[in-house]
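Have a look at the structure below before the remarks.
One protein chain is absent from this view; the other protein chains keep their places.
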Amino acid sequence: MLKTITKTLVGAVFAGGLLVPHAFAETTLNALFMAQAAYSEADVRAMTDAFTKANPDVKVNLEFVPYEGLHDKTVLAQGSGGGYDVVLFDVIWPAEYATNKVLVDVSSKITDDMKKGVLPGAWTTVQYDGKYYGMPWILDTKYLFYNKDILEKAGIKAPPKTWEELGAQAKIIQDKGLLKTPIAWSWSQAEAAICDYTTLVSAYGGDFLKDGKPDFQNGGGLSALKYMVDSYKSGLTNPNSKEFLEEDVRKVFENGDAAFALNWTYMYNMANDPKDSKVAGKVGVVPAPGVTGISEVSAVNGSMGLGVTAVSKHPDEAWKYIEYMTSQATQNQYAKLSLPIWASSYDDPAVTKGQEQLIAAAKLGLAAMYPRPTTPKYQELSTALQQAIQESLLGQSSPEDALNTAAKNSGL
Amino acid sequence: MERRSPAFTIFIYGCALLLAAIILAPIAWLFIMSISPAADLAAKPLRWWPQAADFSRYQTLLSTAENSAGAAFTSSLRNSLEISGMATLAALALAIPAGWAVSRTPAIGWSLSMVIATYMLPPVALAVPLYMGLSHLGLLNNVFGLALVYLTILAPFTTWLMKSGFDSIPREIEAAAMIDGAGLFQTLRIITLPLAAPVMATSALFAVLLAWDEFFYALLFTSDQRAKTLTVAIADLAGGRVSDYGLIATAGVLAALPPVLIGLVMQRALISGLTSGGVKG
């Protein structure tokens, strides 16, 4: 009995050992990506395959984690000698990563061609204190998606231009019995909720910080949260939004269970794919609306960049890989789920073909992108804000009180 | 045996059916999800039975094509096997001498109690220094590093079980062999260990189950395919881009299969192991 078991165990260990793929490449890079919005895992793998074909001496191991794990994984891998060489990072992290020396300064590697060719808004993703900590890769903001079919049935001619109008149109859809709860958001206790909130803060002209101190509890920041709470309480918003992430929003929208949804670029072509989506061909997209007298459109800067970690033993190869992934050719080829960072791509028929409406929305939305605050203590600020948003939605506290508490707990 | 009234018999069968339903329904649903087409799982009202069984997800996850989602899953499967295998072997290697020593020399029993008391420590209390220590030794994101940490979770349990096992082997047998001139290690090898083989098997299986289940340390100390275990891979899958709930369910079925099989086959041994700890308190 024991012998067999021991044998099996030993066998398992050895069999495992034999399965390890033998790498003949001279350099192995480890790269960390997310399995969430923007480029799909399949896209990233295909891009990487093309890179390794062109550079046979380099092998790239890809690791995909949920967005929620991206920050912690990056930080935790700093302690491991053979950690990641290339990491995907969100626009909110360069301050922390630069302060804690997670990423290397690559300012000297940014060429003039890059500086000229890439949209100015994209550069804010990778900059902190005047230095560059990587290349922007995903240029993204949240758009307002709508189901053309449902709007037509409700007799609505054009998608909303203001947030107020969004509520009014949702009410019509609800009154006509087309959908019980027409609007879907990602308000789970996660960064996703902050992105929706930031979109509204930009619409209401609010400020996160003033002179380094929290200011979201006043003015536009407060109005933004109040709008969320009103929309939730009015029953126009799908109440399950408070446990949705972007993927849940997409699923609900693709199933035809939402007339309006706030989500990233990637949803446009995914929801238009008849293989997985029931609303293919009925997907409309416009920039997130504005607020009368304050803004025309609203947008959150949800861009992300690729950087070389400070622990990388192959920074040159890592940079080469990043250059390839962010090159205009690569980005144009995979422009369905994430739009290029390069200005001239937006007038390239190869990129715009079949997604003219998305490009039109992007031109307005990307220009209006509003940043989440830049601070090394962003994680704490965000955690405090997430709690404030959820407490207000659940009626545990008023938006005023919740935001004041968040300001106190933000660590700033 | 008391005679049961028909009403009581019906009551018993009713309860038994209820219990069976409670136990089986979630597990059956996990399996059904894994073979249902994605559209069925997003249907309203929900379709409880797939129109056509679809096993393609198993193929997807078990494919080993380089640089694919399947390769990521199979590598985590391999890591889980390696880590729980190594940790279990090492835990037995520590537990056999230690368990025997405590069984035959109760005076040192308090040291085993101390070892077992470490079970109370929440992993979060050790995580930061362990993280720094493993980092220093270059053992982060490494199967050996994780196996070493798991060893300290498994060893107290295996030692305790081995001690209980040795307790039930009479000392007199060992003494008789020694009188015949056998040395200590010879005696242990020829007499005691064969008698303790069933306990060793139970301990090993317990250890494998414990290691297979671990999540927290694996989450912190691994970062990619080189060491990431199955539990972390499943949590990543469930938290990430999940257009298809069936795929998550498939990963769950595959991860549950080994421990469930061990549980079913070794049921009697596992329960006696559990209760031997329990009854002696």
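Each chain gets a letter, A and B, in the order it is written, and its residues are counted from 1.
Methods note: contacts are C-beta pairs under 8 Å (C-beta built on N, C-alpha and C of every residue); 3 or more make two chains touch, one makes a residue touch a chain.
In this text, contacts and distances are computed from a predicted model.
The subunit not displayed here is recorded in UniProt as "ABC transporter, permease protein, MalFG family", chosen from "3-oxoacyl-ACP synthase", "Acyl carrier protein", "ABC transporter, permease protein, MalFG family" or "CO or xanthine dehydrogenase, Mo-binding subunit".
Residue in contact with the omitted chain (choice from B:P6, B:P129 or B:G181): B:P129. Screening B:L94, B:I169, B:A196 or B:A227 for touch with the missing chain picks out B:L94. Considering the full assembly, A:E380 is the residue among A:D276, A:D348, A:E380 or A:D401 that touches the omitted chain. Check A:A54, A:A168, A:A329 or A:L394 against the missing chain and you find that the one touching it is A:L394. Interface residues of chain B with the unshown chain, by the touch rule above, are 1-2, 9, 12-13, 15-16, 19-20, 22-24, 26-27, 29-30, 33, 41-42, 44-46, 48, 93-95, 97-98, 100-102, 104-105, 107-108, 111-112, 115, 117-133, 148-149, 151-152, 155-156, 159, 184, 209, 212-213, 215-216, 219-220, 230-232, 234-235, 238-239, 245, 248-249, 252, 255-256, 259-260, 262-264, 267, 270-272, 274-275, 277-279, 281.
Residues of chain A that touch the chain left out of the display are 68, 71-72, 75-76, 78-79, 100-101, 180, 188-190, 239-240, 242-243, 248, 251-252, 255, 257, 379-380, 383, 386-387, 390-391, 393-394, 396.
Criterion: only the chains that are shown with their structure count from here on.
Within the complex, the chain A residues that touch chain B are 1-2, 5-6, 9-10, 12-13, 16-17, 19-21, 30, 32, 34-37, 40-41, 45, 48-49, 61-69, 73, 76-77, 79-84, 247, 250-251, 255, 257, 270, 276.
If you check the complex, the residues on chain B that touch chain A are 38, 42, 44, 64, 66-69, 72, 74, 78-79, 81-82, 85-86, 88-89, 131-132, 134-135, 138, 140-142, 197-198, 200-201, 204-205, 208, 220, 223-226, 228, 236, 239-243.
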